[in-house]
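Beneath this line is the structure, given in structure tokens, with notes to follow.
With one protein chain removed, the remaining protein chains of the complex are shown where they sit.
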Amino acid sequence: MTSVRDVAADFPLLGRTVRGGKRLVYLDTGATAQKPAAVLEAERRFNTESNAAVHRGAHQIAEEATEAYEAARAAVAQFVGADFAEIVWTKNATEALNLVAYGFLNATLGRGGAEAEQFRLAPGDEIVVTELEHHANLVPWQELAAKTGAVLRWIPVTDEGRLDPAGFEVIGERTRIVAFTHASNVTGAVTDVAPLVQRARSVGAYTVLDACQSAAHLPIDLHCLGVDFAAFSGHKMLAPTGVGALYGRAELLDAMPPVLTGGSMVEIVTMEETTFMPPPQRFEAGTQMVAQTVGMHAAVDYLSELGMDRMAAHEHRLTQLMLEGLAEIPEVRVLGPASAEDRLAVAAFDVEGVHPHDVGQVLDDDGIAVRVGHHCAQPVHRAFGVHASTRASAGIYTTEADVEAFLAGLRRVVQFFRGG
Amino acid sequence: MTSVRDVAADFPLLGRTVRGGKRLVYLDTGATAQKPAAVLEAERRFNTESNAAVHRGAHQIAEEATEAYEAARAAVAQFVGADFAEIVWTKNATEALNLVAYGFLNATLGRGGAEAEQFRLAPGDEIVVTELEHHANLVPWQELAAKTGAVLRWIPVTDEGRLDPAGFEVIGERTRIVAFTHASNVTGAVTDVAPLVQRARSVGAYTVLDACQSAAHLPIDLHCLGVDFAAFSGHKMLAPTGVGALYGRAELLDAMPPVLTGGSMVEIVTMEETTFMPPPQRFEAGTQMVAQTVGMHAAVDYLSELGMDRMAAHEHRLTQLMLEGLAEIPEVRVLGPASAEDRLAVAAFDVEGVHPHDVGQVLDDDGIAVRVGHHCAQPVHRAFGVHASTRASAGIYTTEADVEAFLAGLRRVVQFFRGG
Amino acid sequence: MSSAMQQLYQQVILDHSRQRSGYGELDQPQGESFQVNPTCGDECRVQVRLDGRRLGQLGWTGRGCSISQASLSIMHEMLEGESIDDAEELGELFRELMHARGKELEPQKQEQLEDLSAFTGVAQYPARIKCALLGWMALRDAIIQAQHG
Partner (left out) sequence: MSSAMQQLYQQVILDHSRQRSGYGELDQPQGESFQVNPTCGDECRVQVRLDGRRLGQLGWTGRGCSISQASLSIMHEMLEGESIDDAEELGELFRELMHARGKELEPQKQEQLEDLSAFTGVAQYPARIKCALLGWMALRDAIIQAQHG
């Protein structure tokens, strides 16, 4: 077994320096992860050996491309505990979440026939989201509500930045969809999925899980979790940019009308009308991000080999270090649970009287890459009474030395802007 | 200047062998192009040096990533004769065409406010397409029509597989959208865009150009062509899979409501509602295919350096060779114009009494990669009275020797299935 | 022609693709199924009339490559008049062959396949497996329909 100390060596970018020769301390994995050489190499090999249109050619390279593409689907399905045909490739998690929302819209507009009637929304139907959501799992539902006359309701967060179980009662009779995050990219809080799924099921609502952060940092099993739909992005899980996936329970994808339409997802096309293929093809219109799916295959292989459990344990230790260190700086307020339990290695925080831009700039000058802003989650920032924050987020390649460098840098920031 | 004979050496995949050591003759560029080393190298360099979330971080790598991403947009805009903010990244051309169709749908459902009213469709409004279209520029309009009550009409093809100018008269008073291909991926026919744009304008209809094949093989200038929207795919133009673009005239993109929603395309998000950024960001929700846009930048640089004019001239010569050779085989009927004028180096054809699958299989055994089937364009095949065809399509790296190998192989096919 | 192609396009396949046994519509089918191969748009329609537990009549129409046409033609030759159980068994065996990636099955199975053993080479070409199986998917469906419809 590779020790975690060795892992960083697998990531070529981490060897670079920044700002005039400073060692890079990359703490922006929550935004996008770096990629191990194995992933880049798998993509390169595909591009130099087997690149061709999939599901289309009779020639050898097309056969190889098709096999690589579908093998990637099988690997990703297994990685998240889904069946092969339950995984639809998308360009990112955002597209996957939109795909579900537009599936409901299209059904509401009469597409998809009798089977799709289950997805029709009527004015006054309710869609429940949470205050913790990334904009990707909020705005598509606002839009769907506005177009269908459905009403958007939400579960509030606690002072610690977790979903407030008392708020689950907004899920009621008229609730048709419950969309919620598995892990917050701001507070790091990991959601206890079971009670939400249970409550949604008891009122006959569909569940949509934003697994963007969780699939990247925790072992996950979608069948076990029992959600109806889930979305995640390759680039957060060591895979290339440009690829993500939608999970949908087999019988739901079967019944859902397509969203993007075009080549490779049709059966018979006349000028007048078109019949569609079964899922997952029905949702994969046009030439797909084939090389990137191959990269994602290599990424989940890499993660599986390291072991998601070990990775989660390593990151848990980093979370503790980070939270302990931050707690020692009086000017710092962490936006999220103070304890590392059920929490990702993500720490968003406010520095009293210092704007996040300024915090990030000075850290950057030390080679420490963090993110500043609202991290695509304005509502949860508003809930904490701030507008923006600085966020340090770790990955499998992050070391304790990285966290210590960050904490030392942050103390210098406070000193610079507040001290003197 | 590199001679065309040298060009193939830039493409690593073309050096491989297939089916037990046979030289690869890749004639499936119409489906997807191979990638020069320069493109793969640009992507690799980005991934090992500058990979980060764009428009989001304050750190150096994020700055570099943002610069690379927007420089790619500028390069692609210039390559197709558009302004910077008129280019929206998509995963492929299919998504780009769907984006326009959903823009109209969302406007029709009341999104986008007063500015977007111009895109609202009413029952009985007409959408005009052509019989030549790839499914990507047909099915999205069928769907839009079905959802809005608009009526789909179409321009038929001539016996040669060109748009029939007599059919332009379907564009009339009620026409709101005219969607047509710049070059057919089956017949190779290049559309004379001006009269169509003129007629569409005269009735106040929007034009949508499928530039998927043309942007890959001809010099194009979208401002000159005067269309309102256009779509193209990177993977057909030597760029990686997973990236494409939508072009929209600045004032139209400005007025169009967003389609995919989520992070990086919003201004203010509350739980109740959201305001959106101006284009192009408004249409780029979530983490984009950044590394692939960098690859696309390298691809258009590579093409520009070779010169699109020279490339078109080279391909024109190949078209002539192919058409002459095919005309000499009595059993072969070409689905498309007999002359190489205004025609891409794409030859789809029928071999009397031999099914395309069988044609392709035997060619493949000789190392010749062609495509068989309906090439995502069933209606034009139906117009020719066939169900499927075999298609050989060339690219900048295709040599005369490739075309000759193909013609010789095809003669063997005919001999095998018909001769003995 | 290379030996690979000669193995793929065995004479029995070429013959059956030209002289198609059982091609045509039945008068009063009890079950029928229409199948499309979306990759290429090839189609077939298989119709059956049952005679107790036997396939009294079996007819088919459609268009496709030599592999798909020969597969349907041989299917007709081997199964018309035979029992539904035999049809199911042979179908299973053929599916097994098609997923064997070009390897022969055990000798006894290979024997049972009779003319269908000519398709052994097809299984090396993933894109063609669907061609060979299309008719058999339709047959299974048509029988179910005739039994329950």
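First chain written, first letter: the chains are A, B and C, and each begins at residue 1.
Everything that follows uses one rule, which is that contacts are C-beta pairs under 8 Å (C-beta built on N, C-alpha and C of every residue); 3 or more make two chains touch, one makes a residue touch a chain.
Everything numeric in this text was worked out from a predicted model, so none of it was measured.
Among the displayed chains, contact with the absent chain in the complete complex occurs for A, B. Here the missing chain is touched by one residue of B:56, B:235, B:249 or B:357, and it is B:56.
Of the listed residues B:85, B:277, B:312 or B:329, the one in contact with the hidden chain in the full complex is B:277.
Only one of A:85, A:203, A:250 or A:388 touches the absent chain when the whole complex is considered: A:388.
Only one residue in the set A:83, A:358 or A:400 touches the chain that does not appear here, and it is A:358. On the side of subunit A, touch with the chain left out of the figure occurs at residues 19-20, 355-358, 361-362, 365-366, 372-374, 378, 381, 387-388, 412, 416-417. Along subunit B, the points of touch with the absent chain fall at residues 55-58, 62-63, 66-67, 266-268, 277, 281.
Basically, only the chains that are shown with their structure count from here on.
Each chain gets a centre from the mean of its Cα atoms; the one farthest from the centre of subunit C is A.
Rounded to whole angstrom units, the spacing between the C-alpha centres of subunit B and subunit C is 38. Centres computed as Cα averages put subunit A at a distance of 30 Å from subunit B.
In terms of their C-alpha centroids, the spacing between subunit A and subunit C amounts to 45 Å.
Looking at subunit C, one finds that residues 39, 41, 125, 127-128 touch two or more other chains. Counting partner chains per residue, subunit A has residues 56-58, 62, 266, 268 touching two or more of them.
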